[in-house]
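Below is a slice of the complex: some chains, not all, each in place.
Note that the chains are named A, B, C and D in the order they appear, and that numbering of residues resets to 1 at the start of each chain.
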Amino acid sequence: MKEVLMPIAYPTKGSVGNTGLWRTLKPVINYEKCTKCFICWMYCPEAAILAEDKPVILYDFCKGCGICANECPVKAINMIKEV
Amino acid sequence: MPVMPLSGNHAAAYAAKLSRVEVVAAYPITPQTQIVEKLAEFIEKGELKAKFIRVESEHSAMAACIGAAAVGARAFTATSSQGLLYMSEMLWWAAGARLPIVMGIVTRALAPPWSIWSDHIDVLSQRDTGWIIAFAENAQEVLDLIIQGFKISENDRVLLPLIVAWDAFDVSHTIEPVDVPNQNVVDEFLPKRRKYRHTLDVENPFSYGNLAYPKDYMEFRYSIYDSMLRAKDVIEQCAAEYDRLTGRYSGGLIENYLCDDADIVAIAMGSISGDLKVVVDKLRKQGVKVGFCRIRYFRPFPSEALAKCIEDAKTILVFDRDISFGSEGALCLEVRATVNREGLDKRVYGIIYGIGGREVRQKDLENIIVKAYKEELNHPRKLLWLNLKHV
Amino acid sequence: MGLVEIRWHGRGGQGVVTSAEMLVSAAIYEGKYAIAIPFFGAERRGAPVVAYNRISDTPIRTRCPILNPDYVVLLDERLGRMIDVVRGLKSDGVLVVNSKSVPEWVDRKDIRIATVDATSISMSLGLELAGIVIVNMPMLGALIKVSNIVSLNSLTKAIKAKWKGERMKQNLEAVTRAYNETVIW
Amino acid sequence: MGIVNILGKKEILMPGNPSCPGCGLALGLRYALKALGENTILIVPACCTSIVLGPYPKSSVGVPVFNIAFAAAASTAAGMSEALDLMGRDDINVVVWAGDGGTVDIGIQALSGAAERNNNIIYICYDNEAYMNTGIQRSGSTPRHAWTTTTVLGKKEPKKFLPLIVASHNVPYVATASIAYPQDFIQKLKKASSIKGFKYIHLHTPCPPGWRFPSDKTVEVARLAVLTGVWILFEIENGRLRLTGPSRNLVDKRKRLPIEKYISIQGRFKHISKEELEKIKEDVDKLWHTLIQYSSKENIEKQ
């Protein structure tokens, strides 16, 4: 060991891997209904929704908590069973 | 370099000042208080550009030093006894986080019952933590070892925090002439603290100390172990360089006092060393081939240097101002282990002395050495408690 | 000069430790070696306290307690009535005591005695804190008068290095007056 | 995209971190980092966040983080902020991010000390009302009658309410917040970041596994806490209290939703009796009472 080893951890998306795997239910946005209010984006604890022109879910990381669906004022998000 | 009448504690404060410490966070405890009082005064009076954090406990004192060191500041604190125990968790933290911090420990017995007098168990009980541990014999060495301590601790092959310990009252409050180096000499010896790879920085964000799974954790511990071994060289180099700049060799892993041809070697640490040297001189005059090996650094334990020092001796007397209950003195354990590890064959006697300030006279030391010389001591299995009442 | 050993007795607040320290400071000016060992016992103001000095021409390694001092300095005469202050004092050693005359409790014939009315000197100079008269300076003066371990000149330097202004003057005055007024019996 | 602009697009807490699905603290941390920005150093004592930060050698957040011992967050931050000040870096937010246990119990000594010294840090306590990282044990901040694994019949004592305890330390800024009201929280963070001295923000962060509710209800639960008056939003600046957000309109008790709405959605209160429910209501009334009293400082000036 030449150098002193230090417990340094660098910022990484997916620090624990693809947490999409944890999901039991999967949020699916019905863009027909969606008003682009971005409340789903605001309340996603995982930062797994991108605020583009419309909200886009990062399925690699979304854990399927369902908050977005629960908070969407127009119920534009459905939680469907993951297969 | 003016000679000043300084107590061990004031010598420590001067050393920290000369080392240009940037953050001092400390909590009062007898017999450490004079150190931080003096530093508070230096800082309040503008003689030292540093922050003094008047923390609410020792746990917080070490935490504040850790926080300061983590962003790259030179931090110093001091404590004793209960205070050291109370900050113990943070000692482990400082070492595990590889932060160079220097701490003065005025050794003091542990309660209950309350005692404010010297006993090495407080600092020795922290011997596993990954801190480098030095013992000073007198006020001059307190000063010299603290200044060297920063350099050793900040060496980037070491990067471990460092304790300089000295005896309560015998050194902490005893006033002696101390040769105080000039600031420019110290500045040359000890440059400004540098930024390390692990110094926190908003420009280069990382998270420090996250959970490490079994596949990763062990190597961090090995690295501390490894750096401790490397510190041995660094300690010797620093002592040599300090000597070059100040004209005073006052450092290094051990002190070999007439051991080379000795049949009996006494081993000890701290303030009793002066008395032991006087006794050795006296016995030498009487033809007794006795030597004294002073352990200056208990961590890393100087096994190789010690082994060399006692190579030719038959009998070893280890003076411990501490006891590990259910075993023996911590120093004696290390000495025995060294003897076994190096494949030497020696009779090693453990002596417990001075616990909680129990008085020891030169006569007592002399008696034991003479007894050992005459092979009149009991089996080494029986630990000898010096000057114990009614047992 | 060989090794000289001194024991100080006083009460918390009278300045015993400072005297011992000033002696070290003065010794440094003369290139001597010295240490001052205050025995610290968590004592409160008013309680009996003790301190030691060793002074020598050669480096001092010995740290263990002084058992047979050459000098005993007693800052409060009343202490002598309760404590065996001259215990261990060498034959021919000197007891320097803050008193107008030889205290009646001194029962050793083999020692010498020096007295000085340090309390009056300090009081007249206003050296008093919270009801306790600080008699350490006159006692230092008396000690060097009888012992010569350091010169009055070195002690003066030491005092000037430690205090400034009024306090420095008072201390110097106290030392010198005691130096001159000390009586050796 | 109003909200998006207010909160900002930049995600400093990154997806794919180890928080539970629907974690309230993760949401809170996401907001906090949005508000504080990249000139921020986080000090995190032992808590769920220690895990959420990611396993070595990966970190879930884009700012420097220093993991520290459970009891040592505020004092570590104090050391850091003093050192940075000495180095002339007073542009950096030194921020403690700690759980309720690490704040109101084991961490209170360090917190109280830093508050008394008025150290220049922002201390954020995210309150999931129990020791969650170790598996839902009672903390001082657990509300009365809530089930935890160490209070299987419900906690006997009321919640230790730290915001007022910290306010008694005469610090320049104290506030409460809720993850259901991110704008309110973010405003408070920005204000805190502009004040020199000790700032304390206590953030309510429901926890699905710990409180026994489905993971999609986190925000709903947090909102109900505010709308029923159980969790009150306010800030105290230099001793002056001001209700904020929806709480401003809830001084009149009749405007609050019934507390049952908040209680019944959570499994941890499943077992409670009528009397216990009443006691919970009493605690809420008492807290409102105290806060109103606090806010009416001016009225009493006359005395």
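The rule we apply is simple: contacts are C-beta pairs under 8 Å (C-beta built on N, C-alpha and C of every residue); 3 or more make two chains touch, one makes a residue touch a chain.
These numbers were taken from a predicted model, which means no experiment stands behind them.
Beyond the single copies displayed, the complex in its entirety has a chain composition of A x2, B x2, C x2, D x2.
One rule holds in what follows: only the chains that are shown with their structure count from here on.
Computed from the mean C-alpha positions, the centre of subunit A lies at a distance of 54 Å from the centre of subunit B. Note on chain placement: the centre of subunit B and the centre of subunit D lie 43 Å apart, centres being C-alpha means.
Residues of subunit A in contact with at least two other chains: 7-11.
Shared interface positions of subunit D, defined as residues touching 2 or more other chains, are 53-62. Every residue of subunit A that touches subunit D in the complex is listed here, in rising order: 7-19, 22-23, 36-39, 41-48, 51, 58, 60-67, 69-71, 79. On subunit D, the positions that touch subunit A within their shared complex are 1, 3-4, 7, 9, 11, 13-24, 26-27, 30, 53-62, 182, 208, 214-220. Here subunit B touches subunit C in the complex through residues 3-5, 30-31, 116, 169-170, 173-177, 271-272, 274-275, 277-278, 359-362, going by the rule given at the top.
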